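Note that one protein chain is taken out, while the other chains of the complex remain in position.
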Amino acid sequence: MLLREVEYAKPGSVTEALELLAANDGARALAGGQTLINVMKARAASPDMLVDLNGLRELKGIELAGDGTLTIGAMTTYTEIMRSAEAKARPILGEVCATIADVQVRNRGTIGGNVCSNDPTNHLPPLMVAVGATMTVLGAGGTREVPAEEFFLGVYMTAAGPGELLTKISIPAGKKDGFAAVTLGAEGTCIANAAATVNGSVRVALGCVDAVPVVVTADSPDGVADAVRAAGLEPPSDVHASAEYRLHLATVVATRAAEEAASR
Amino acid sequence: MTESSTTTVAPAPVEVQKGWGGQSIKRKEDKRLLQGEGVFVDDIKRHGMGYLHFVRSPYAHAHITSIDVSAAEAVEGVYGTLTGEEVAALTDPFFQISSAPGANIKDYALAVGKVRYVGEAVVAVVAETRELARDASELVEVEYEPLPALVDAREAQKPGAPVLHDDAGGNLMWSGLYSWGDVDAAFAEADRVIAIDELHFHRFNSTPLECDGALVEFNRGVEQWTLHTNNQFPGFAAIMMGPAMKVGLDKLRFVTQDIGGGFGNKITSHPQLVVCCLLARKLNRPIQWTEWRTDFHMSMSHGNERWFSDTKVAVSNDGTLLGFKTKALDDAGAWLRYEPLGGVIWAQVTPGMYRWRHIELEFTQVATNKAPVSPNRGYSRMQHLWFTERVVDIVAHELGLDPVEVRKRNYIRAEDMPYETPNGCVYDSGDYARMLDLALELIGYDGLGARREQAKANGKLLGVGIGSTLDSGTNNFGQSRMINPELQFSGNNEVATVKLDIFGEIVVTLGTTPQGQGHETTAAQVVADILKCSPDDVHVRAGHDSYWNSHAGFSGTYASQFAVTGLGAVKGATEMLRDEIFKLAGAVFGGVPAEALELADGGIRIKESPDAFLPFMACGAIINANNAGLPEDLDVTLNCRYVYRPPFQVPDIEKKFGNLTLTYAAQIHVAVVEVDPETGYYEIVDYAAVDDCGNRINPQIVEGQVMGATAQAIGAAMHEVFSYDEDGNLLTPNFYDYHVPHALDMPPLATGAIESPSPFTPLGTKGMGEGGGAGIHAICAAIQDATGVQVKQSHNPYQRVWQMLQ
Amino acid sequence: MNVSGEKVFDAPRDVVWRVMNDPASMAKTMPGVETFDIHDDRHWTANVKIPLGLGGLKMKVDMEKIEEREPEFAKLAVKGHGVGAMMNMETSFTLGDAPDGGGTSMAWSADVHILGPVGSMGQRVLQPIVNQQVQHVLSALDAQVQAAKQQQQ
Partner (left out) sequence: MDVSVTVNGTTYARDVEPRKLLIHFLRDDLDLTGSHIGCDTGNCGACSVLVDGVLVKCCMLLAVQANGASIETVEGISENGELTPLQQSFNEHHALQCGYCTPGMLMSATALLRENPSPSEDEIKKALQGNICRCTGYWNIVEAVKAVGK
C-alpha cells in the first residue's frame, strides 16, 4: 500500500519502451507487477519511473514452429500459457504455471516477469534452465540470444540489464520433463524446488538454494541425489528452512523431478 | 443430564427447544455484507480528515537520543505530528493491571525515550493523503542508540540480560504460585512419576483479515471525542484511555458497525486510539488511522508464547492421572497491554478435562523485546490445555497405553456434573466420553489400521491424534484480583434494550461489538420466541454506540460469552417489555388481568375473546403518542433496559480458589495426518470436530464458529508463527511468510454436536467460539502418533517433523 | 549474519595495505557508489545505490576505522541508513604473507545486521545478495591492488 512517488509511462511500442528505459536510469519495466508492485508497497525498492509493458502486443503470444520449438512472448501470462494449445508441445510449462500462486496472480503475472525478477523461490527460473530455454534480450545494441543457464546473474538480477528488455523465450521441443517442490502449504511459496529434463542423461535445475538456479546432471534419476550433494551447495537459511534442511530437500525434490521426467 | 442431551451429526441441526431458538435461520447481517454495503472502519470518511501514519522503530531495543520532525512538518499538505514527549506531557501512563514489579512500568501511547520492539510507534504524522503521510514520515529523523535485544524469554531473568523496563527493576513482570490438593502426597503414592523437560507453545495470533483502525473526531464545544473504531472491547479501551487522558469516560464515544474479524486481537488498540484523540484535538480535524498488515504483524496483539519446564506428572500404572507440577514461563512481549491477566485466565481450565486433583503451577511472566501480547482466540486457556493434552499423550506414550483409553479413564464423567475443579471452578455440564466416541465414529477410527498399512505401502506415515478442550465462557472478573489484590473488578455483565416504537416496530439494542458471530440474528430469535412474532419483525441495531447507553463496564464481544451474557440481557429486556405489554393491554381492555391475556400474531389478545386484539402497533402508538386517559399508576414505557449479571462470588485470593467462569463448552477434535518421512511434509487427510455448547440458539452459526476455530488451529499448528531473529527482527511480518490456511489447505471435515444444557444460564446456552485450540492439540498428537516421537512444540512446520525423524 | 573468507593477492603486503587504507581506492571497490566524502583518515561517508534488479537500494553509509595495526590488521565500523533498510556492519581484515611465498593473504570477516522492512521481508534473499556483493567488492579490490602494483613498478 502507499507507494513512493513514481512516474508512469505507457509506451506504444517496444522501441519506445527501450528508449524510455535507456533515457531514465531509475526506470523499471512493469510487467505483471505481481512482484514489483508489492516490493514498492514495502518501499524496499522505489523506481523513479515505471514503463508499463502491458498492452505491447509484440511481447505477447505463443508460437509453435515446425520443429516443435515454442516461442513465448515475455508478456504472456501464466493463464495464457496454461490455456494455450501450442504450449502443450512442452506440457510441463502449463503444468507448472498452474501451480504458481493463485488465479488472480496467474491472470496478471507473466513468464517474463517471473524470470526477470528471479526471486530464488520462483518456479520458472529453474524450469527455463532445465528445459534449455533461450532468452531473447533486446537493447539499444540490438538483439542478443542468451541461454537460460547464463541469463540468471543474481537475486533480482539477469542478463537483461538496464535499458534492455527480455522480449521472448524459446523452448525446444520435448516431453520428458519433471518439476517437484516442497511448498509452504498447498501450492504456496517454494521452500525448495527443482525442474528436470531427461534427454539421454538427466539434467536438473535447482531453485531456492542459491541466487541463481543450480544445474546438476546425472546418468539416471538414481544418481541425482549424489550429484546434488556433490554440487557443494550452500543454501540460505530462512524462517521456513535451515540451510541443512533446504540442502536435504534439494536432494529429494531433484530426485522426484528427475523420476517424473524419466517416467514420461 | 444425559437425558436432556441429544446426539446428532451436523450439519443436520438439532431441535433443542420449540420456537425460533434452535433453528438455523439465515443471518440478518448477511445482505449488507454480501452487497458490499457493510460499514467497516476504513469506509468512514469525514470532510477535512487527516491521514495518520506511524513512524516505527527499526530497532528491537534502543534509546531514542533525538527526534526531529521539522522536515516532515515542512512538507506542504502535512497537518502535523505527535511525539512521545508530547504524549508524556499530555497524558498519564496507562493504568497497569499488574501488581509489582509489572505495576511499575510506564506505558504511554507512543515510545518515550526508548524503543522496546521492532515496529513500536515513535512518532505520528498526519497529512492530507495516505501517501503523503507516509512520505513525510520518512522525513522524520530519529536518532537511536542501539541496546542489546532480549528475544528469548528463558534468558530474561539471567544475570546480564538486557532490561526493558528499568522502572520494574528487571524483566520479571508478574509471578504467582498456584497449588491445590496435596501434591506431595500424590507424588508419594504414584506408581510412576513422568518428567517432561520442556514444552513450548509458540507465538501467533488469529490475524483478522481487517486490521485495526479508527476515524476519530473531536467536538471542541462539548470537549468530547467520537471514536469510530473496530476495537472489540470498548469498555476496556475506555477504562484504559479515560484516566490516561484525564477525561471522564462519557467524553469517549465509541461507535462501530461492522468489524472484519477480531478473535481478541482487537482488544488492545487503546494506545493508537489515544494518539488519534490527541491529534484530533491538536490539529482540530478528524484523524483517520488505518493499520496495514505489516504494521499489525509487527506491533499488535501477538498470542501468549509460553514455556512449561520441569514438568512432573504423578500417574498410576493403569494410566490414572493423579496430579502434576510444572513451571509456566509466559512471554508478554514489550508491554503489559492486557497482561498479566494471562497469568490467571489459564486457571479457568486448571485440570483440563481430567479428574486429577493435585496440581501445582508456578507462573512467571517476563518482558521481551517483541510485540506486546494480547488476548487471542482461546486466550491463555489454549496454552494450558495444549499442555494438559500434551501431558496426556506423553504419559500414554511413556506407559505404552492407548491415548483414547487414558483419556476415557481420566475424563470428568457426565455423572460428576456439575463438577468442582481443584481450584473451585464449576464445570456446568457435559459428557466428554460420549463426545470422544462420536468423534472417533466420525473419523472412522476402527478402520484406521488398514489406512495405516496403506499409507506405509505408499511410503507415508499415518497418525491420529485427539484434542479435548474446554471453552470457558463468561469470566468472573474477580479473578483479576489474584493478579493484583488491589483491583476492584469482579463479576461480569452485559446490557440490552428492547422497545416498541410508535408504529409497533420491535427495536433491540445490544452492548456487544460482534465481528461475525451473528448477534443480530440470534438476538432476534430469542426476542421472537418471547413476543410470539417472527425474527423478521425484530430489528436488531447493527453494531455498537456507547451513546445508546446500552453498554456496561464489561460490554464487548470477547471471551465466549454472548450466548450467556448478551442473550441473557436480551431475554431479560424482552420479558420486561412483554410484561409491560400485558400491563398496558390489561388497562386498555379495562382492567383485564394478565393471566387472561396472551400474545399472538404480533399483538396481544384476550384468551377467551380473541377478537379483543391489540396489535403491537397500537401498543406503541398509545404509549408514545396517544396516551391521554391512561391510568395514572400505569408504569409502562415499552422501552426496557436490562442488565444481565451472572451469579458470581469474589474468589478467595489467598487460596486462589473460586468459580472463575460460568460455562464450559467442550470440544473434542480428532485429526488424521499423513507424513512424508523423506521431507517432513505432512497433510491433514481427515478431521472430525465434536462440540457441546449446551443449547444452540442457531446451530448453523455455532457450527460456523467450530469450523473457524478449527481452521485457525490448523494454521497455527502447521505454519503460523511470529518468529524473530537474534536482533529482534520479525521474520514473518505479513502473509508472504506468515502462511495462513488457504482453500486448498483444508482437509475434509466432519462435525458433530451433543447438547448438554447449562444449568446456570438463562437459556441453557454456553458461550462458545474460541474452541480452546483443540485442533492444535489434535495435530500435535497425530504427528506424535505418526512419527513415534514425543511432540514438545505446538508449532510443527515440515522442518521440525523432518528433524524428529532424523 | 556473519560472512568471512580468505583471499590471496598477487602483490606485496605494503601495496595491499596501502590500497586497503586509501579511501579513494576503497571508494572504487564499493558497489554503486554515487558520492564519496573523506572527512579525515578515519571517517568517510558514501552515498551508494546498491544495484538490485527491482530498483537500486539507496543508502547513506558512514564508515569509521576503529582499529588499526599497520601493516596487518584493520577494523571498520559501517553504518548504512536507507529508507526501508538500515545496515550495521563491523568488518576487519588481517594481512599475512601468502603460504607458498609471493603475494599477500587476507583473512577477512564481516558481521552484518540489516534492520527495517528489508531486514524482515528480505531475509529469504539477503544471504545470496550479501554473498554476491562481497564477491563484487573482492574482485574490485583485486583490480585496485593490481593497478597500485603497476603504478609502483
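Letters A, B and C name the chains as they come in the text, with residue numbers starting at 1 for each one.
As a convention for this text, a residue touches a chain if its C-beta (ideal position, glycine included) is under 8 Å from a C-beta of that chain, and two chains touch if they have at least 3 such contacts.
It should be emphasised that the depicted structure is a prediction, and the values quoted were computed from it without experimental measurement.
Trainee: In the full assembly, spell out which visible chains the left-out chain is touching.
Mentor: Even though it is not drawn, that chain still touches A, B.
Trainee: Quick one: say which of B:Glu86, B:Asp258, B:Glu389 or B:Asp545 touches the chain that got left out.
Mentor: Missing-chain contact among the listed residues: B:Asp258.
Trainee: For the full complex, which residue in A:Val14, A:Ala27, A:Leu50 or A:Val137 touches the chain that was left out?
Mentor: That would be A:Leu50, which touches the missing chain.
Trainee: Tell me which residue among A:Glu58, A:Glu86 or A:Glu187 touches the hidden chain in the full complex.
Mentor: If we include the chain that is not displayed, A:Glu187 is the one touching it.
Trainee: On chain A, what residues meet the omitted chain?
Mentor: So the residues of chain A touching the missing chain come out as 1-8, 10, 33-34, 37-38, 41-42, 50, 52, 54, 101-105, 107-108, 186-187.
Trainee: Mind listing the chain B residues that contact the chain we can't see here?
Mentor: 24, 26-27, 29-31, 33-38, 40, 42-43, 45, 130-131, 206-211, 258-263, 292-294, 515-518, 700-701, 703-705, 707-708, 710-712, 714, 734-736, 740-744, 746, 749
By our rule, only the chains that are shown with their structure count from here on.
Trainee: Just how many steps, at minimum, does a route from chain A to chain C need if it may pass only between touching chains?
Mentor: The fewest touching-chain steps linking chain A to chain C number 1.
Trainee: Give the residues of chain B that touch two or more other chains, as numbers and ranges in rising order.
Mentor: Residues 138, 294, 731, 736-737 of chain B each touch two or more of the other chains.
Trainee: Which parts of chain C, given as residue numbers and ranges, touch two or more other chains?
Mentor: Correct list: 83, 117, 121, 123-124.
Trainee: Which residues of chain C touch chain B in their complex?
Mentor: Checking each residue of chain C against chain B gives 83, 86, 88, 113-117, 119-121, 123-124.
Trainee: Touching chain C in the complex: which residues of chain A?
Mentor: 26, 28, 35-36, 39-40, 42-47, 116-121, 154-158, 210-211, 236-239
Trainee: Over in the complex, which chain A residues touch chain B? Could you list them?
Mentor: It is residues 1-5, 38, 42-43, 102, 182, 184-189, 191, 238-242, 245, 248-249, 252 of chain A that touch chain B.
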